[in-house]
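In what follows, a structure is listed as structure tokens, so that the remarks can point back to it.
Only one protein chain is missing from this complex, and each of the others stays in its spot.
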Amino acid sequence: MLNTEIIADSFPALHQTIGDNRLVYLDSAATTQKPQCVIDAIVSYYENDNANIHRGVHTLSQRATQAHENARVSISRLLHASRPEEMVFVRGATEAINLVAQAFARPRFGEGDVILITEMEHHSNIVPWQLICEQTGASLEVVPVCDDGSIDMDAYKSLLIPNVVLVSMAHVSNAIGTINPVKEMCKLAKEVGATTVVDGAQAVGHLQVDIQDIGCDFYAISGHKMFGPTGIGCLYGKYELLQEMEPWQGGGDMILSVSFEETTWNDVPFKFEAGTPNIAGAIGFGAAVSWIQEIGYDEIFKHEQELLAYGREVLLAIDGVELIGASKQNAGVIAFTLKGVHPHDVGTILDHAGVAIRTGNHCAEPLMKRFGLAATCRASLCIYNTRKDLDYLGVGIQEAMRILG
Amino acid sequence: MLNTEIIADSFPALHQTIGDNRLVYLDSAATTQKPQCVIDAIVSYYENDNANIHRGVHTLSQRATQAHENARVSISRLLHASRPEEMVFVRGATEAINLVAQAFARPRFGEGDVILITEMEHHSNIVPWQLICEQTGASLEVVPVCDDGSIDMDAYKSLLIPNVVLVSMAHVSNAIGTINPVKEMCKLAKEVGATTVVDGAQAVGHLQVDIQDIGCDFYAISGHKMFGPTGIGCLYGKYELLQEMEPWQGGGDMILSVSFEETTWNDVPFKFEAGTPNIAGAIGFGAAVSWIQEIGYDEIFKHEQELLAYGREVLLAIDGVELIGASKQNAGVIAFTLKGVHPHDVGTILDHAGVAIRTGNHCAEPLMKRFGLAATCRASLCIYNTRKDLDYLGVGIQEAMRILG
Amino acid sequence: MSDLRELYLEMVTDHAKNPRHRGKTDPCDCIGTGHNPLCGDKIVVTISLDGETINDVKFDGEGCAISTASSDLMSEVLRGKTIQDAKDIFHGFHELVAGDGTAESVPKKLAVFSGVREFPMRVKCATLAWHTLIAAIEGNKEASTE
Partner (left out) sequence: MSDLRELYLEMVTDHAKNPRHRGKTDPCDCIGTGHNPLCGDKIVVTISLDGETINDVKFDGEGCAISTASSDLMSEVLRGKTIQDAKDIFHGFHELVAGDGTAESVPKKLAVFSGVREFPMRVKCATLAWHTLIAAIEGNKEASTE
């Protein structure tokens, strides 16, 4: 097994106490902690190369431009994009999906068109499509989720009628951790001619993603959920699709030339990157990608699967714990409830013990409703977690049962 | 006079050499350098408080949320907003203007409506309105600029017909530095009932801005142009207007509740802040605001005006230099050309001497055309610059004249 | 470090587990719905009035321990009080859990919420019922703590 103590050493935020207790961070699905190399990359940019990018002739601007574009190349390689120009820098997965919705879907969809999503989507993969439906007259259909938290594939197939123009689905559910068969789902969607969007926010920090193999048209990711900085993410889009699309925002860098009579758009991906981008963010994101590659997805996935099994064991040994949607193909997310104890109280009591979990609806209200719940507790795992962390989780939960159960 | 050597000490990036020469950074209009305290605030967030904000019960999330919202309060105070909820976090001024265009203008404007901008706008304050015109049928009118780089106020008045629904103007021109009489312009615009947008990207790092006094409806700023991080900015909007507006992007945090049948928006400003924001960026932005307040706008403005006068003097003493649009109300931006020498070559030669300036069209092609130029050289000043910096600029320009003039 | 035992006093956990005032008043003169998006809680507060006097208050819906206990104890202390009393008590209560108030300025039973102040993320849980009550009285149907 991986020496995670050494790995955890690279994460400064993990070395602190909450009250009298060591911090046990089990909220990586909300945002991961950052390794020192990512923090250093940001600092180094600000201390040495800070300049605006593109169109600057001076040395700092050249360095900053180079570093920014190198990050794009790293990310495109990590995801196996066919060229760096297919990666558009955005604020995060939310903006990525909104970009597809507004710049791709809005001008193309209309009455009679169907957008298909699943019942387990994050609000960021629901609301943009609701807005599009309102704006274009298209309608939204929803693929149900089975009791074990997996997608009901039979229902999916029967919902895939020719009117379906776009399918958007999570690669990994943030609320319950289900890993969806996105390759198969994209293949089926293609058979009815639908455009495919995969929300990869919860995938890329935890498992190898090969965009070409998945065969999707768009893929959305957030830097901060994969060891990178906040405020940066990428939309992958097939080159030809990106080229055909309308621009996203208007402004500097997204144009080739501007006059009051006529404005010509810049090439992909710059057409979608109006204004000064999050330069430090992109550079830090690039550093995060290097860090992931150093550890390797094999190690990451194996470690998290091992922890997942152990964590489920620890929790199921406690009377009153119920796991929610613990599917077989599951990433390191453990969703659970405690009999008679509201998740919010569990969260407070665990926090008091130094254990950080998330409670609430996890921006997935429809999925909560599907399971008949208003809220759950969620412990989400990462490469830097250990079995000991899960032991502390168990102890904290027993304390919660003692106080309130 | 201010001890700028001490001020410059707080900016790590300024302490480097380019080749054999000390870096002389005269490109602050593109992006300012960052004081140590801003870098430290970012590092401290990642090393101590890194967590996703809103809806988290654990300690890190509480700290991060608090720090993020404190930054909003600081920025709202700096600009004299009437409440923090009037400040929407965005990527930068470009996104701020696009937000107004898409969420305010697009659903409201139509055939016959006129959007009025000026000839000196940055592309970020031109293209979003061109897109709106295309999308709504409204038309774009342009206020001409006088030879000295000031706005032709007579023309402005005569263009302010009742059909004008929105006026958008730079507070300070990035290309030539003109400080526009935005208070008067807003007052006149209000008389015909137009909504007013001020692009403050180049103002807030250099002069005191009082949004209430200006009386505008919207005001756009970028953190990275005022000592803050990249990837963060604010849109100020009058509370009532923000409340009436459509959402911007859809996703987490911008909703109160989501179901497939009905989704309700969150309150202002969260309605416009879908997805995980640039948390570190906002916190660093807050630190930049504190830094500005410590120095004080009086000092900053006085110092930059003094440098501006000196810089113009240095340049005008060189044969072949022509200043472009050097108006009386001018921020620390010196735009110039060199007889017989293309700006791009000037940029390379100056860079070789360690002097960083920007050359090109400065994302203001229409203004370049107005002055009959394809490109200019631009030296932009900041609180950390000194007279010595301008002496180096002069020497570099003489070198350029020697090689190519 | 804040003390967990100060938050979950026995009286609080008791009222959370066995609320006495769950349900709907009859008659129901005012009704309000409260929503705490932080934890997904939704509660409905109903009131029966006799002129300016509160005859009965009840609440319904799921919530965390703090929110349930607060709803229940609010219902308890408000019986027989006037609407103005209710507003004054809320003011004192708000000061207690989120401001500079002391246990003296609230009815004795509410003093058990003194510990909330040390848990800023839980202030909204403690005040949700009260916000909803005020909304119900003032004829706004919905209250939200966010």
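We call the chains A, B and C, going by the order they appear; numbering starts again at 1 in every chain.
Here, contacts are C-beta pairs under 8 Å (C-beta built on N, C-alpha and C of every residue); 3 or more make two chains touch, one makes a residue touch a chain.
Nothing here was measured: the structure is a model prediction, and the numbers come from that model.
Peer 1: Among the chains you can see, which ones touch the chain that has been omitted?
Peer 2: Result: the unshown chain touches A, B.
Peer 1: Would you mind spotting which of B:H80, B:R108, B:H344 or B:R387 touches the chain that isn't drawn?
Peer 2: B:H344
Peer 1: Please identify, in ascending order, the residues of subunit A that touch the omitted chain?
Peer 2: Per the touch rule, subunit A residues meeting the hidden chain are 55-57, 62, 256-257, 266-267, 270.
Peer 1: Kindly note down the residues of subunit B that lie in touch with the hidden chain.
Peer 2: Given the touch definition above, subunit B has residues 19-20, 340-345, 348-349, 352, 359-361, 365, 368, 374-375, 403-404 touching the missing chain.
One rule holds for everything that comes next: only the chains that are shown with their structure count from here on.
Peer 1: Graph of touching chains, which shape: line, ring, star, complete, other?
Peer 2: complete
Peer 1: When the centre of a chain is set as the mean of its C-alpha atoms, what distance in Å lies between subunit A and subunit C?
Peer 2: Going by mean C-alpha positions, subunit A sits 38 Å from subunit C.
Peer 1: Using mean CA coordinates as chain centres, what's the subunit A-subunit B distance in Å?
Peer 2: 31
Peer 1: Multi-chain contacts only, two chains or more: what residues does subunit A have there?
Peer 2: Subunit A, residues with two or more chain partners: 344, 348, 359-360, 365.
Peer 1: For subunit C, what residues touch not just one other chain but two or more?
Peer 2: 38, 121-122
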